[in-house]
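If you scroll down you'll find the structure; I have some questions about it.
Left out: one protein chain. Kept in place: all the others.
The chains carry the letters A and B, assigned in the order they are written, with residues numbered from 1 in each.
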Amino acid sequence: MSTLAPNFAVKDPRARDAGGGAPPSFGGGGDGNSGGGNGAFDYGERLRRARLGLALGLTAVIMLFVGFTSALLVRKGLPSFDVQTNTYSRDWVPINLPWVLLFVNTAVLLVSSLTMEFARRAITRKAALAPVRSIPGVSLGDERGFPWLGTTVILGLGFLAGQLLVWRILHEHRFFVNTGPSSSFAYLLFATHAVHLAGGVIALMYAAAASWMLHRPVEAQRIVVDIAAWYWHFMALLWIYIVVLLMIVR
Amino acid sequence: MGLALLAVIWLITFVSTYLFIWHPWWLPAGMSAAAAAIDHQFVTTYILMGIVFVLAQCSLGLFVWQYRDRGPSAPPAAYSHGNTTMEIVWTVLTAVLFVGLNLMGSKIWAAERFEPAQASAVPVEVTGMQFAWYFRYPGPDGKFGLTNPKLMDPSSGSEAAIGLDTSDPAAKDDVVTGTMFLPVNRQVDLTLRAVDVIHSFFVPNMRFKQDAVPGLAIHMHFTPIQIGDYEIACAELCGLGHYKMHGIVKVVSQEDFDKWIAAREAEKQ
Partner (left out) sequence: MATSEVVHAHAAPQGFIRKYIFSLDHKVIGIQYFFLALTAVWVGMFLSLLMRIHLIWPQVDLPIVGHIQPETYLSLLTMHGTIMVFFVLTTAPQGGFGNYFLPIQIGAPDMAFPVLNMLSFWTTFVAFVVMIAAFFVTGGAPLHGWTGYPPLSAVQSTGPGEGLGADLWITSIAIFCAASLMGALNFITTTLDLRAKGMTLMRMPLTVWSWFITAILGLLAFGVLLSAGILLLMDRNLGTSFFLPTLVVNGQLMGHKGGSPLLWQHLFWFFGHPEVYIAILPGMGVASQVLSTFSRKPIFGYRAMVYAMLAIGFLGFMVWGHHMFMSGMSPYSAFAFSLLTMAIGVPSAIKTFNWLGTIYKGRVRFYTPMLFAVGFVSLFVSGGLSGPFLAQPTLDIPLHDTYFVVGHFHLIMGVAAIFGIFAATYYWFPKMFGRMMNEGLGRAHFWFSFIGTYAIFMPMHYLGMAGHPRRYSQLTEVAYLHPLIPLQTFMTYAAFITIGAQFIFVINLFWSMFKGPKAADNPWDATTVEWTTATPPPHDNFGGQTPVIHNGPYEYGVPGAARDFVMQTDPAIGATH
């Protein structure tokens, strides 16, 4: 396990170069720019910025689910005028969800969050040690670590497969998307989450490619993995929210 | 250029104001009990907003002319970042004006919408569908009979258009028409329904408007106070016939209304 503090900021050794010549002057230190030309490329800045961007993006995703949740609560509580009885009645029939399978799915996702976190810490450490490793003649021993990233991808795909299984079971029990509002919302929430998770899987595969195939610098890889990791954890939290919501409201 | 701006802004302001005061086009004659109060609130808002309109536009026009750059010899612009006292003063005044107006009008809203209809009101059910209005009266039993969507067939007459379920005893005396008859000086208890899309029952003379929404049966009331014929216009986009989905409200005396209902009941025998 990594014993490193999680927020080890990686600074390019040339970030504070105020020497003359080609590199631009940064108007007296403490700049917020990630380089207007050569030199001064602060990966710590870029990581912070990327995390801010992710937080904002997740806010938008939250608003999407806020819209769905409020629609669910309103639709469940709302009576509709039944012309045949001249009265208002509710037509909410609770859906029978395969809870065991859902909990297994939840466990898979939570484990994948764990493996994702290990991957994130591994690359944080790797990025922190990058300057040391670049000194000629220095070796830190076997660089190969456990493929946490790959494991997370596989667990993520497993989760998605589990989702398909859940939907197949619902079909077998005659709960289709248009069977009633309860099942409509269940499918809607599951499917929207799955789409977002699939996007996360693609991001993880890109992160893996960045390391093996594209040979991006390790600090840049770290940013990708870090952002993908927080996104992944958010997906797990979102999933728990959906399951709890359906448990309470279904 | 400053003078041109002043002239045009003032001209537009005065022409608009003149037209608003002379009002060749205005609210239609108010023929319901609530109309006087609504119109009074309207005129109050009108006058207050009109004063603000004239003052703001005229200041704008005046300032751009008065403070135009008169050349290098003219004094420089006054260097000021603002005036906190003035900010506070006009913020408070604006808040008092706007909130005050709102609270004034809220009494009328409460009277129209918070209270249900009186027990002595005439019950009428209004059903909107693409592209006609139907009106149902409950008949002597005072109860609206059941309707069934499966029975709806506009080509077979008014009763069938709203899907009246004639197997329900309460439905046998229901009268369904394409024209709305109302007795004068009596509150009408409307139930608004829609069959296919959202429509809106709008009678300008009665200062009455309410959306008719599928899935809801909305209760609302108004009281006509003058005999006459008043047009209904649909006020919610409902499809290609929206512009011709109109009808007539005929307000008649109580005797004429009773005679008319009796004649309709007789036709059903």
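For the reader, a short list of remarks on this structure follows.
The definition used in the following text is that a residue touches a chain if its C-beta (ideal position, glycine included) is under 8 Å from a C-beta of that chain, and two chains touch if they have at least 3 such contacts.
All values reported here derive from a predicted model rather than from experimental measurement.
When the whole complex is considered, the residue among B:33, B:117, B:164 or B:195 that touches the unshown chain is B:195. Hidden from this view is one chain, which touches subunit A at 12, 14, 24-28, 30-41, 43, 45, 48-49, 52-53, 56-57, 59-68, 70-71, 74-75, 78, 80-83, 90-92, 134, 177-178, 180-181, 184, 188, 192, 217, 219-220. The missing chain lies against subunit B, touching residues 1-2, 5, 8-9, 12, 16, 19, 23-28, 38, 41-42, 45-46, 49, 52-53, 56-57, 59-60, 63-64, 67-70, 74, 76-84, 86-87, 90-91, 94-95, 98-99, 101-102, 105-106, 108-110, 112-114, 129-130, 149-150, 152-154, 163, 195-198, 200, 202, 204, 207-211, 213-216, 218, 231, 233-244, 246.
Everything that follows uses one rule, which is that only the chains that are shown with their structure count from here on.
Mean C-alpha position of subunit A lies 50 Å from that of subunit B. Every residue of subunit B that touches subunit A in the complex is listed here, in rising order: 144, 146-149, 163, 165, 193, 215-217. Residues 80-81, 83-86, 88 of subunit A are the ones touching subunit B in the complex.
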